[in-house]
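The other protein chains are all here in position, but one chain of the complex has been omitted.
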Amino acid sequence: MSDTVPLPTREHAHRLLERMVRIRRFEEACAELYQATKIRGFLHLYIGEEAVATGVMEALEPRDAIVATYREHGHALLRGTSAESIMAEMYGKQEGCSRGRGGSMHLYDDERRFYGGNAIVGGGIPLAVGLGLAEKLRGPGEDGYPVSACFFGEGAMAEGAFHESMNLAALWDLPVLFACENNRYAMGTALERSQSETDLTLKASAYRMPAWSVDGMDVLAVERAAKAAVDAIRHGGGPHFLELRTYRFRAHSMFDPELYREKDEVERWKERDPIALFRARLEEAGLLGEDDLAAIEKAAAEEVGRAIEFAENGTWEPVEQLVRFVTSEPEVTA
Amino acid sequence: MSDTVPLPTREHAHRLLERMVRIRRFEEACAELYQATKIRGFLHLYIGEEAVATGVMEALEPRDAIVATYREHGHALLRGTSAESIMAEMYGKQEGCSRGRGGSMHLYDDERRFYGGNAIVGGGIPLAVGLGLAEKLRGPGEDGYPVSACFFGEGAMAEGAFHESMNLAALWDLPVLFACENNRYAMGTALERSQSETDLTLKASAYRMPAWSVDGMDVLAVERAAKAAVDAIRHGGGPHFLELRTYRFRAHSMFDPELYREKDEVERWKERDPIALFRARLEEAGLLGEDDLAAIEKAAAEEVGRAIEFAENGTWEPVEQLVRFVTSEPEVTA
Amino acid sequence: MSEGAATETTRPTETTPATVTLSFREAMRAAMTEAMERDERVFLMGEDVGAYGGCYAVSMGMLDRFGPERVRDTPLSETAFVGAGIGAAMAGMRPIVEVMTVNFSLLALDQILNTAATVLHMSGGQCNVPLVIRMATGAGRQLAAQHSHSLEGWYAHIPGLRILAPATVEDARGMLGPALADPDPVLIFENAALYAMKAEIADPVEVDIAQAAVRRQGRDVSLITYGGSLHKTLSAAETLAEQGIDAEVLDLRVLRPLDDAAINGTVRKTHHAVLVDEGWRSGSLAAEVSARIVEGAFFDLDAPPARVCSEEVPIPYAKHMEEAALPQPDKIVAAVKAVLGADGTEGGDG
Partner (left out) sequence: MSEGAATETTRPTETTPATVTLSFREAMRAAMTEAMERDERVFLMGEDVGAYGGCYAVSMGMLDRFGPERVRDTPLSETAFVGAGIGAAMAGMRPIVEVMTVNFSLLALDQILNTAATVLHMSGGQCNVPLVIRMATGAGRQLAAQHSHSLEGWYAHIPGLRILAPATVEDARGMLGPALADPDPVLIFENAALYAMKAEIADPVEVDIAQAAVRRQGRDVSLITYGGSLHKTLSAAETLAEQGIDAEVLDLRVLRPLDDAAINGTVRKTHHAVLVDEGWRSGSLAAEVSARIVEGAFFDLDAPPARVCSEEVPIPYAKHMEEAALPQPDKIVAAVKAVLGADGTEGGDG
């Protein structure tokens, strides 16, 4: 899957670019708002990795389920959770998508089957297997299985949870997509210093799971691979593994002095900025005019603006409600 | 490694046979003593699997360390822990190798670097990695590294602990031998129902670890493979993985009605009884006379007899000592 | 384990509740069978629940009845299959996950604490987890240090979980239904020493999963316990009765949330409390009960609550040592006498 993917229609190309830009601008705003102490706790940005979520999400339908990590703003945004409710969540306001209980690392949207936002590395993977198991038990619909898509970092692949989950999904032939966001670092630990075998697809093979390695800086390549994998999974092909090779342009979180990598390396990767690459390709092919780009940037900026305004105007949950949501309330459980 | 291994000297052949027979007779006695309620708790027998421990142990030296499972009587016996102290342990007597504190599942012999006897499936594997890490940190002696040998069942390979440990050992190039006793069942769960990929050596390859699959019913094949692996490990070749294909002739433990496998299957495997096979081969080659066999059997029977007598005559630790060995006592810590 | 396989009780119709004699094991099995027959969403998953029949033979025969999809053997992967249970529950199923024993549940504790118990809260009330996790617990069978834990007290520390400890055949039969109906995760701890215990009970039977139960009325002292220790406590109460001491025995049943009204109620009545708990003493559930009694009924107490717990030692293999490590009727009797002696009101000839 390393040949160049042909360009899609103008409309679809714009859609992909727009979605990547929306993530980028949203994340940039988050970084500023963190400095301004509007957002607190841990904050992990997706800048540089936008093509991964964007491409994979194209393959997913509303009936599919998603599990992501603490680096999940972009995933939630593309899933359709409003930027307003995501930003309000990070402000800790009760209008947030998790009512301000979860914060940046725990975005949830049950209606859209977006099941977090998990801050235990590897902790979401078994969950995704279970979401797939439910579908397997219910059997495929006319149109195949709803797919359970799980995003995780390459660092998570050293965890026992990853191994056990891969085996379970493969053994039981579950409709699960394992989407590894290989950004080469787990905090400060480079892949070479965390895995004896750095070809991650070989690990999937050890479970007899089809696995493809994809250029995660090329949104079209990601989209194509994800669609092929999801299509196979949906129609009974069992779980698939995608290694999406990308890079995190920013620090791991807002507390990271980045002592573990050279500036040069970061700069080299920035030359493969997924947004810039895609934009250049579209421009070259005459698929993107200056106006188009301006419109995309304007829409993204407006979305961010609306989100901040919404969050600023959001309200604090009354402290009296502190012990709500520990167990279900009658209306929730009906 | 599937060609026939040439026969060794008469003396060495007798040694191997004797060692397998000693395990067999010891285990048979345990089964009876369990029925007689002399031994209690869980009891797991090694009958059918003797060639595995026997062959691997031939490759190990006193400076090497061993970690085994709850199915470890044979390993302790061959390591040189006296049958007396093992049997006394199973009787719960204070003359037992673990003072009666551990029982069948927790045989220990610090002097011989025999570090259990672990009853959490997969729980001993990280420990073995740590024993290897200590050697790596100290550096190889003139004669290479002391090797840390870890025995575990194929069922344990589904545990996260296995995966994490394999990666750590391979990543850090530790002198660890991973010896998988693949007896095809984990309690009632057949390998095919616990692993999506049943070629276990492929799992090791996913960590870039050399891995060989060996006929675990052929003591010479096991010995040859173990010696090759241990030799490589000792001299800086990093960890190795051996899959030793064997079969458990008896129930998983004394509580197992064996509903999960056909009698026929057991009978077919019994045709590959490692002791009978080896004996036949020796007899055919004229390396084993009737006297030899009788002498071996006699020695084994006497060992078992002495062990039972010793255990019967053993004493109960005074109840007043109950809370000893929770933390170290001054003399232990000196 | 022989008894596990054979017996299958006839099930009474709903209109004429009959009584049946069941073992604790059979009661659990009957409850699971009933739940799976009633509700397609219910399935059982765990190590050796299928072909082997369950490591304590609880699910013996269920594979034949329901097939391998719904009586699902798992590999040795506690993290993954417990996590998968959570995910399946979030997706609308009603899984019963069997973790063979509490000893192995540590391997799944992250999933239980950081996902099952917290996801409802982290999602601001959106995603509940209607999951039941069953596991055997307890010591007393010479299984030594790694196989003899009583860690239900740890689980009772976790907000978001309901923790049940059936100690009677009736509760074994009746608790699973309401546990499955609970929209949130419920853990059921089955003391392995109880599986063979038999009793005649109504079947089907309705029990609640909210309240403690007085198993013996008494005036002089409140013995508060749960699970496997209930029977040792009842036996101690008999011994005490012979000596003129009238003990009330409270079976907690529900370890989280604790039934404060019942705990304080019995203590207000007897003014003396002895807490019996198979967990290690320091940090035991009994400590929490003691703290609550003092917080709720301090001025009703004639003496400080006493605890009979396991000694602070990994459980030894040798029978006499193991027995010495665990709560036993004679220790309970002695503790009661000490408590009653403490304020000079000791009854009987003890």
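Just so it is clear, A, B and C label the chains in written order, and each chain counts residues from 1 on its own.
FYI, a residue touches a chain if its C-beta (ideal position, glycine included) is under 8 Å from a C-beta of that chain, and two chains touch if they have at least 3 such contacts.
Bear in mind that the values here come from a model prediction, so they are computed numbers and not experimental data.
For the chain that does not appear, the touching partners among the shown chains are A, B, C. Checked against the hidden chain, the listed residues B:26, B:91 or B:115 yield one contact partner: B:115.
When the full complex is taken into account, the listed residue touching the unshown chain is C:109, out of C:109, C:181, C:241 or C:334. For the chain missing from the display, the contacting residue among B:69, B:167 or B:213 is B:167, taking the whole complex into account. One chain of the complex is left out; on chain B, the residues touching it are 65, 67, 94, 96-102, 106, 108-110, 115-118, 120, 123, 125-135, 137, 148, 160-161, 164-165, 167-168, 171, 324-329, 332-333. Where chain A meets the chain that is not shown, the touching residues are 40-42, 89, 92-93, 98, 100-103, 105-106, 118-123, 155-156, 158-160, 186-190, 193-195, 255-257, 259-260, 316-317, 319, 322-323, 325-326.
Residues of chain C that touch the chain left out of view are 103, 106-107, 109-110, 113-114, 117-118, 121-122, 144-146, 149, 153-154, 156-160, 256-258, 279-280, 282-288, 290-291, 294-295, 298, 301, 303-307, 312-314, 316.
Keep in mind that, in the parts below, only the chains that are shown with their structure count from here on.
Rounded to a whole number, the gap between the C-alpha centres of chain A and chain B is 46 angstrom. Residue positions of chain B with contacts to 2 or more other chains are 158-160, 193-195.
Within chain C, contacts with two or more other chains are made by residues 75, 77-80.
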